[in-house]
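Provided herewith is a single structure, encoded as structure tokens, for subsequent inquiry.
Every protein chain but one is kept in place in this view of the complex.
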Amino acid sequence: MEHESLTQEPEKKTKSKESDNVIKNIFSWIINNIKFLLIPASRLDDLTFREREYEMKISKRKFIRRLKSTLTILGISIIFFIVTLAVFAPWFSQYSFEHLAGIHTGMWDPPSPEHPLGQTNLGRDILGRMIYGSRASLTIALPAIFFSLVFGVIFGVIAGFYGGWPESIIMRIMDIFLAFPGLILAMVFIYIWEQRIEYIMLAYGIIGIPYYSRLIRGSVIQARELPYVQAAKVAGASNWRIMFKHILPNCIQPVIISFTFDIGGIILSLAGLSFLGFSDPQLIEWGNDIAEARGHLYDAPWGAMWPGIMILITVLGFMLFGDGLRDALDPRLRNL
Amino acid sequence: MSLIKYIARRFIALLPVLFGVVTLTFFLSRLMPGDPVLAFLGDRWTTEQYNYQLHRLGLDKPIIEQYVIYLGDLFTGQWGISVSINRGQPVWDLVLERFTRTFDIAILAIIISSIVGIKTGIISATNRNKPKDTIFRGMALIGVAIPVFWMGMILRYIFSYLIPIFPGLNYKNPGIGDPPIITHFRVIDSILSGQIYLIIDYLYHLILPVFCLSFITLAGVVRQTRSSMLEVLEQDYVRTARAKGCKEEDVINIHARKNAMIPTVTVIGMSFGYLLGGAILTETTFNLNGVGALVMIAIRNTDYWVLNAVVFCITLTFVMVNLGADLIYGLIDPRIRY
Amino acid sequence: MTLTEKKEIIEENRKNQMKSAIKEDSNLLLQVKNLKTYFYTEEGIVKAVDGVSFNIYKNEVLGLVGETGCGKSVTALSILRLVRSPGRIIEGSIEFNNINMLELSEEEMRSHRGNDITMIFQDPLNSLNPVILAGDQVAEVFLLHQEEELNKILDVHLLERDKLVQELKELKKEFKENKEQLSETEKEEFKVKIKDFKKKIPKAPNLKDVALEKAEQIIKEVGIADAKQILKRYPHELSGGMRQRIMIAMGLSCTPLLLIADEPTTALDVTIQAQILDLMKNLQKKFDTSILMITHDLGIIAELSDRVAVMYSGNIVEYATAEDLFKNPRHPYTQGLIGAIPSVEKKDKKLTVIRGMVPNLIYPPSGCRFHPRCTERLEICDKIKPRFLEIDDRYFIACHLFDPEYKESPKYQWDETEIKESYKV
Partner (left out) sequence: MTVINEKTKISERKKDVVITVRNLKTYYTILGGLFQRKIGYVKAVDDVSFDLYRGETLGLVGESGCGKTTIGNTILNLVPATSGEIYFEDDRIDNNFTQDFRKKIQMVFQDPDSSLNPRWKIVNIIGEPLRILEGMKKRREIRKRVLELLETVSMKVEHLDRYPHEFSGGQKQRIVIARALACNPEVIILDEPTSALDVSVQAQILNLLKDLQIQFNLALLFITHDLSVIQHIGNRIEVMYLGKFVEEGTIDDVFYHPTHPYTKALLSARPTFDPTTRSNRIILEGEVPSAINPPSGCYFHPRCPEMEDRIGCNIEEPKKISISETHHIWCQPFKNGKKF
């Protein structure tokens, strides 16, 4: 009897939730598929059809609920905000790109009606440069990190799976790059090539490779001893198939989590490089602006403050999201 | 005995890495555009002077020969002269002077962030998903999301301009002298020469930079401590401890903390690399005149010798800190056999 | 049936359970009544333990047997109140020596844990702290629960030491007084004497040393010959059997009234398992301890236990003396379980199989939880939860087949397709 009263409850819930909302359906489809990519939820078998439906709904929601902590939502909204800003920069900004890169009167002028956040050394509008700056950060960070991700994963999987001398060679090279101070390596790379955006991307892409390969190598080494890999061997699968079809999907999760963190990290490093003057000076970039304002800290604090806040917010967004994602996906915390 | 053997083995394992870094820097630095001889000679020079300096710096030899000579010099301590800074100052002196300062900040920052981070992480884990936890994690994340150099500037603006209680620039009061150079470490030298006020002055100047810098590793330490603590608290032996009748604080302090420290130590060691990068930025903000400024001048003037020496020192420090972390790891975890 | 009627039946069932399950007995050590422990997970409420009642008497071994996930470990943890969030004990009482454990404060509860109720766990490698020496882990139990006794022993030790120190002083005094009269060789002799005496005086012991001393004794007790060596080892340096011995030593160190053993031999090899079971049998007699033995292996239960409780899906279905139960199991589930064990007689025959699968505990079947798999199913089985009845002296069973009230209930007719389907999993 107790049993019946309990099973009535989910029915009510499912009915109330089943409103025909297209956007919601699309969203739930995405969440559903992300879930299968990332977490095997703990659904139990041998239920009636109704119970099963309920289970499916609730485990879908389980992932969302994990993700739904205040901090994570904050992170997602920040990312959304920054991306919108970058995509629609011309609509948000009062001034055009050319204007913001030009030279105007009004050196270090304080905030005024035309320039709500003040002006820079060359009289450029700080607000406009803040908005356009999001473009530079995202366009450098994303390709760079994809570059390191792809190559890092390939090297890491190969090293972890084969062991022996391929591992020794790959990992020794990775160790060298890891031990090399990253910031100086980036500075040297950028100085060797030109200070142009594509080279900065490439430099960062190369520097990121060892982190991912180390990360994935560890999980591949663990996974390659597991019976399902042995089973794949028994089923006659080739090494490449085992590496990239059997093992990789099971090892990619920590990389995905780290990926969200690292977007933030790269934006931060980029700003640092620009601050030291190793960046394209023509670029509208927050780090450049801070570097410019460095000498005028006491008389024009607005010059340094606003771009810094933008960096802080952007990086924080990615890190909050990464943190939330990690908590939602962490297998150790899954059953709590 | 086995410990010494272990250290020796680890050290030998490090040699290829160090060698690789040295090689990489050497060839990368040769790829840099620019001419060190021109940097040395300045604006006015004759071909004879040029050729003479080229020969003197050893740049007229084939690159492989230069490399071999360079390796030899590296191990005999003849690190050459700087072509860009002070025109011909020995690199060894230069590096010692600047590097020790960076080293001081980095070590102080890592100690502070470890202590604070571990404490916060444990509190966070034991109050999982409670407001305390959220606040601590949020704070740590903000700390890591702030660009260090910008944070430094804001701190300078607030604490040395609006409310002038801390010095904003430099590592010492201009009116204060230096202790006699013995070890190049300012703190040690001051103690050796008995000038305690120098230490106070020095540390007083380092408060803001170290504060900034320790935030870089803090979030990582907090996160790692929290998650490994949560994991350890789920373990069977913690259940055993509870079944024995241990108090909750004893469960955490005696049974769980040491186990939770094991992965944290590794994270601290690894994040030291970030910290050294951050130190370059921080000292630029605070005009500490450390290794950061040196590197930038070296790169801009293609000063091979300085660049190579700095990279070598930083790598060596990084590698040694990691070796230390490994040793601590072994001390904590008896399952690691030396 | 209306809702009120249903409620009445539930109420009545409950009362009957209370009445029948428990009889006044001076030998009673632990009395668990209608214990319910639920886990409030995100998927739903897992009813891991759903109305379990049993008694443990002094000096007896009760075997709690059941398959994975039937709630036997949760029952054990509930007794110690170690169920972790999201689990909660929501109903029932656990009376230990006439104290209701569920009403004690956390502080009082702690004084019981490890002292008069102790527990050993399945996996001795993970149950011992890897970074603490085995000796320290055993000694900790003494430090936690026997501080007074340790202090007494410590006082004795200190007094002994003081006496020796006093003697040494006197010796030195004597030497000083007689210094002039003695010859050089005699002086040397005296010096040697003092030196030897000094060596005899032990280091001033502290509480932990005394605890370690006691730990050494108890470790010897569990059949480890070189106890002194073992004290200074880390758990990973010991073999599986050795670790489990250390766990047992820890469990017995305060001579508890009740030892809960949660699958103590599952992780061990057969020959080591035999050693450990033998040891537990001997120690149980020696220490006069009651044991709650939790396992899935009916063989172990048959060897060790005086009485057996069979659990299925959060309920105890049969509870009787080991002799009765194994000679003549009555509950269809117990019958099926015993039939499923391969043995000599069943060679070349098929094993009897309980068809279907263990139900999940979020949506357990209505009525008797075993009814979808039961061959003897009555019409009533899926409607009413069976009462936990005493049908013989100390023979309890929760099955409608043995309930006089439902004698008239017709047998459920399984149709062909249903049976076919139920063999599929």
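In this document, chain identifiers A, B and C correspond to the written order of the chains, with residue numbering beginning at 1 in each.
Criterion: a residue touches a chain if its C-beta (ideal position, glycine included) is under 8 Å from a C-beta of that chain, and two chains touch if they have at least 3 such contacts.
Quick caveat, the model's predicted, so the values are computed rather than measured.
Visitor: Which of C:Glu108, C:Asp278, C:Asp392 or C:Glu405 touches the chain that is not shown?
Guide: C:Asp278
Visitor: Which is it among C:Asn151, C:Asn206, C:Ser239 or C:Asn328 that touches the chain not included here?
Guide: From the options C:Asn151, C:Asn206, C:Ser239 or C:Asn328, the contact with the absent chain belongs to C:Ser239.
Visitor: Considering the whole complex, not just the chains shown, which residues of chain C touch the missing one?
Guide: Interface with the chain not displayed, on the chain C side: 67-68, 239-242, 269-275, 277-278, 296-300, 302-303, 326, 336-337, 339-344, 346-347, 350-354, 357-358, 423-425.
Visitor: If the missing chain were put back, which residues of chain A would it touch?
Guide: Contacting residues on chain A, toward the hidden partner: 36-37, 40-45, 226-228, 230-237, 241, 246, 249-250.
We adopt the following convention: only the chains that are shown with their structure count from here on.
Visitor: Taking each chain's centre as the mean of its CA atoms, which one is farthest from the centre of chain C?
Guide: Measuring from the centre of chain C, the most distant chain centre belongs to B.
Visitor: Taking each chain's centre as the mean of its CA atoms, how far is chain A from chain B in angstrom?
Guide: Centre separation, chain A to chain B: 26 Å.
Visitor: Provide the C-alpha centroid distance between chain B and chain C, rounded to the nearest whole angstrom.
Guide: Going by mean C-alpha positions, chain B sits 52 Å from chain C.
Visitor: Starting from the mean Cα coordinates of chain A and chain C, work out the distance between those two points in Å.
Guide: Going by mean C-alpha positions, chain A sits 49 Å from chain C.
Visitor: Which residues of chain C touch chain B once you look at their complex with the stated criterion?
Guide: Chain C residues touching chain B: 80, 82, 110-115, 118-119, 121, 123, 126-132, 140-141, 144-145, 234, 236, 247, 250.
Visitor: Can you list the residues on chain A that touch chain B in the complex?
Guide: Residues 69-71, 172-173, 175-176, 178-185, 187-189, 191-192, 264, 268-269, 271-272, 275-277, 287, 290, 294, 297-298, 301, 304-305, 307-308, 311-312, 315-316, 319-320, 323, 330, 332-333.
Visitor: Quick check: in the complex, which residue numbers of chain B touch chain C?
Guide: These residues of chain B touch chain C: 235-237, 239-247, 254-255, 258-259, 332-335.
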